[in-house]
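Have a look at the structure below before the remarks.
Every protein chain but one is kept in place in this view of the complex.
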Amino acid sequence: MTSTIGYISVGGALLLSLAGATLAFVGVRTGNPGMARLARRATYGVFGLATLAIGTMVYALVAHDFSVSYVAQVGSRSTPLFYTVISLWSSLDGSILFWGWIVAGYSAAVVYVYRNRHRGLMPAVTGTLLAVNAFFWLLLAWPANPFTPVWPVPADGPGPNPLLQNHPFMGLHPPLLYLGYVGMAVPFAFGIAALVTGKVGGDWIRAVRRWVMAPWIFLTAGIVAGAWWSYEVLGWGGYWAWDPVENASFLPWLTATAFLHSIMVQERRQTLKTWNILLVIATFVLTLFGTFLTRSGILESVHAFSEGLIGPFFLGFIALVMIVSLALVVWRSDELRSEPALDSIASRETAFLLNNLLFVAFTFTVLLGTMYPILAEAARGVKVSVGAPYFNQMSVPIALLLIFLLGVGPALPWRRGSPELLRKKFLWPTAVALLAGVILFALGARHLLTLFTLTLAVLATGLIVGEFWLPVKARRQNHGEGLGAALATVVNKNRRRHGGYVVHLGVIVMAVGIALSSTYRAETEATLRPGQAVAFEDYTVRLDSLYAGREPHRDFVEAAFSVGSGGSYSGVLRPRLNYYPMSTQPIGTPAVRTRPREDLYLSLMAYAQNGSTATVNIIVNPMVVWIWVGGGICVFGALFAISSMGFVAERFGGRKKKTARETPKPVEAGVGGAD
Amino acid sequence: MFKKILIPAAVTLPVVALLYYGMQRDVRTIESPLPGRMAFDFTAPTLAGDTLSLSDLEGQVVVLNFWASWCIACIDEHRVFIEADRYYADQDFQMLGVVYQDSPENARRWMRQRGGEWPSVIDPNSRIAIDYGVYGVPETYFISKDGYIAYKHIGPVTPQVMVKWVDRLLAEDRGAELTATDGDVPEGRSQGHVRQAPDVPVTTPESGGGRP
């Protein structure tokens, strides 16, 4: 019964998205608004059926209906309700169903929000999105059908992958990542629509802005949450391993970030049109590529699902998307050309070009490193590995240049930077940064790369603070406003820009956390008897007790450690090893005490079965918390920036767009002429 | 017009070809650099309590098998080893196990439960395993009479593999030339280490080809 409902909804979604896509493109060709209207309704219908499908699956999971293949694969009567629900995305077929539902949701949302606007673009946008939908519903109807009936019905199932039910964060990290990943289909659809209709000018860029920002925010949050999950669950005290699947989530983030910057150039200077379209295409292709990596078993990875027909399907789709989109780009190449005018190389335009170059080089490096084992095997017939040491070495210089640029870029005016203005903006931050470098060195910072990173971070912070401070100062002088009022006025006048600067500050905070935690981490291992304590760095860690216990879905062995400094203990940490019925290896859960200055991270590595000793890995990890804080700042800044692109701004500010576009210039001129 | 198709194709094809190639290859088997080289000698305590050196077994074909009691795939191949041990009993053949990441008690219990008369050595620091470049269990090395590693098998050994290599090595006194590189590829794709192997019916290896 459940299977039947699932089948009908999946099949219905497939047929409806195919029909809708056809109608939409017929509408594009004939210009018949009735077709576009029908395609819009089909989109709502697809979302309805997708919701029915996913609702059916959740119901089957919760009701332990093992006659449904996916439930038989990941369900278990002993798994707690929360993990039962989130096991929806813990395995292959379910995660594709989740993909399909989100892409249907995004499609319906775009089509609804723009039902009365962007009439030229929307039919093609709808058609492209429905075609993407059709691909996923085809996967779900055939090679990845989660609703296949199982006979005889098993009495119980194995439960989801132990790693995925080890921490409640699994309820947050994958959906965020999917929302980010899948959302990149929307800008892609706009890019294709711009090419198909030949409206490659500003309209699609204005329409697409928030539809890039929203998935970008989810993707950023998802990546940071994933790093946090690794840190809290995997037990090695790290947060980023350059695992192929981590890279796969990072790649579209890089190109999407490049796009967010380069559209500003197109908005201002009507150039980089081809480039912007290529970036949205690349972002979408990279999300498909990432999904392909995880679903085809092509690369070894801790996250990889198993193999099947899905790989060939994805590969075919990637090829189709690439060929069609690139052919469209080549076809429209004449209309995409334009040359703006600059007065000086030292301008924000140049900074944006460099920014895009760095992001693309970063993307290329990560992509090449990820794919190199395959390339090397094809060329040399030898299996090689490319891991963290390679990626760290290659990405650190690029990352440092980006940090430099994220401070310098905003300080450079559009078109031209006059020497006086540059001096005014750069003098103080540079002086402060150099001073900070000297002080840090005097305080004993001897790791040169970290010292350099911190100095750059101070410089970038100073430059960005200046972007807030100088206009605030001008406003206070000209209007006699108080500090708070002046800041509020300045920031609210251009939320997008200042939100972006907040994101930059968040990135700086993250960079500081990453630089310090990766170079000043201390680690040791100790085997203790109950009552025995070990002193390490400034800490004392005492084993109080070792005990075993049972939870519905797992057994565990836990050690209680009193931790403190000197002879006094200020808290108890309980790292544990979990034993799942279907796993041959125990899955550890480390215990972390987080403080602004450093984390104390304990992993239970081993114990004697008679309880006489426990072996603990002790890591003192400086400034890790600032990585999560920085991620939070990024998300906050981006939300603030997007708040000016929402309904309110579109409805009431839309009319003013023409004049509004002029306003940033006077502001900038005000900054320049404030002295 | 030609250019308009050529550019997208030129970009897409290499990418797709590379990914397609990637799907064809087997990520789990890694070519070992060891076949064709002398087997590394070791001396280690056996489960039975005495000491054994690999060099003591010179003149015999040694099937060196890394296993553990917690390894599911090892159960399947164990039946193959029992059959082979019986079948080659009067020839210069010696099964030798190395217990990998396991306690001697568990290993002894496992052998008692499942049978098998051959010795297994304990490898408490995994030094033998590291020396032999072991990735996980089960992994099996076929060593010639004069002490060369002829072939490394990753995953559970099938009767076919067993018969083929043991027969060849028994027929040949010098193992140096007899490596997997002389045109022989292992039958089928080897299985992942942890995953359950498909059920291979254990046959008496009379029909096994290749006996000269």
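Letters A and B name the chains as they come in the text, with residue numbers starting at 1 for each one.
The rule we apply is simple: contacts are C-beta pairs under 8 Å (C-beta built on N, C-alpha and C of every residue); 3 or more make two chains touch, one makes a residue touch a chain.
Just so it is clear, contacts and distances are computed from a predicted model.
Enquirer: Looking only at the UniProt record of the hidden chain, which name from "Formylmethanofuran dehydrogenase subunit C", "ABC transporter permease", "Cytochrome c-type biogenesis protein" or "ABC-2 type transport system ATP-binding protein" is the right one?
Expert: The missing chain's protein name, per its UniProt entry, is "Cytochrome c-type biogenesis protein".
Enquirer: Can you tell me which of B:8, B:36 or B:136 touches the chain that was removed from the display?
Expert: Of these options, the touching residue for the absent chain is B:136.
Enquirer: Quick one: say which of A:31, A:154, A:389 or A:571 touches the chain that got left out.
Expert: Reading the full complex, the residue touching the unseen chain is A:389.
Enquirer: Consider the whole complex, including the chain that is not shown, and state which of B:19, B:34, B:84 or B:98 touches that chain.
Expert: Answering carefully, the residue with contact to the hidden chain is B:34.
Enquirer: If the hidden chain were put back, which of A:83, A:317 or A:607 would touch it?
Expert: Reading the full complex, the residue touching the unseen chain is A:607.
Enquirer: Consider the whole complex, including the chain that is not shown, and state which of A:179, A:241, A:256 or A:592 touches that chain.
Expert: For the chain that is not drawn, the touching residue is A:241.
Enquirer: I'm checking contacts with the chain that's been left out. Which of A:32, A:338 or A:430 qualifies?
Expert: The single option touching the absent chain is A:338.
Enquirer: For review purposes, identify every residue of chain B that touches the missing chain, sorted by number.
Expert: That gives, for chain B, the contact residues 30-34, 68-70, 101-103, 106, 124-127, 129-136, 193.
Enquirer: Contact with the hidden chain only, please: which chain A residues?
Expert: Where chain A meets the chain not shown: residues 235-236, 238, 241, 243-244, 268-271, 299-302, 304, 338-345, 347, 349-350, 353-354, 357-358, 360-361, 364-365, 368-369, 372, 375-376, 379-380, 382-390, 393-394, 398, 414-415, 522-527, 529-536, 540, 542-550, 555, 557, 562, 567, 577, 579, 583-586, 588, 603, 605-611, 613, 615, 617-618, 661.
We take it that only the chains that are shown with their structure count from here on.
Enquirer: Could you grab the centroid distance between chain A and chain B? Build each centroid from C-alpha atoms only and quote it in angstrom.
Expert: That pair's centroid distance is 42 Å.
Enquirer: Which residues of chain A touch chain B in their complex?
Expert: 292, 296-300, 311-312, 315, 318-319, 322-327, 329-331, 371, 374-375, 377-378, 382-383, 584
Enquirer: Across the complex, what residues on chain B touch chain A?
Expert: That would be residues 3-5, 7-9, 11-12, 15-16, 18-23, 25, 27-28, 30-31, 70-72, 194 of chain B.
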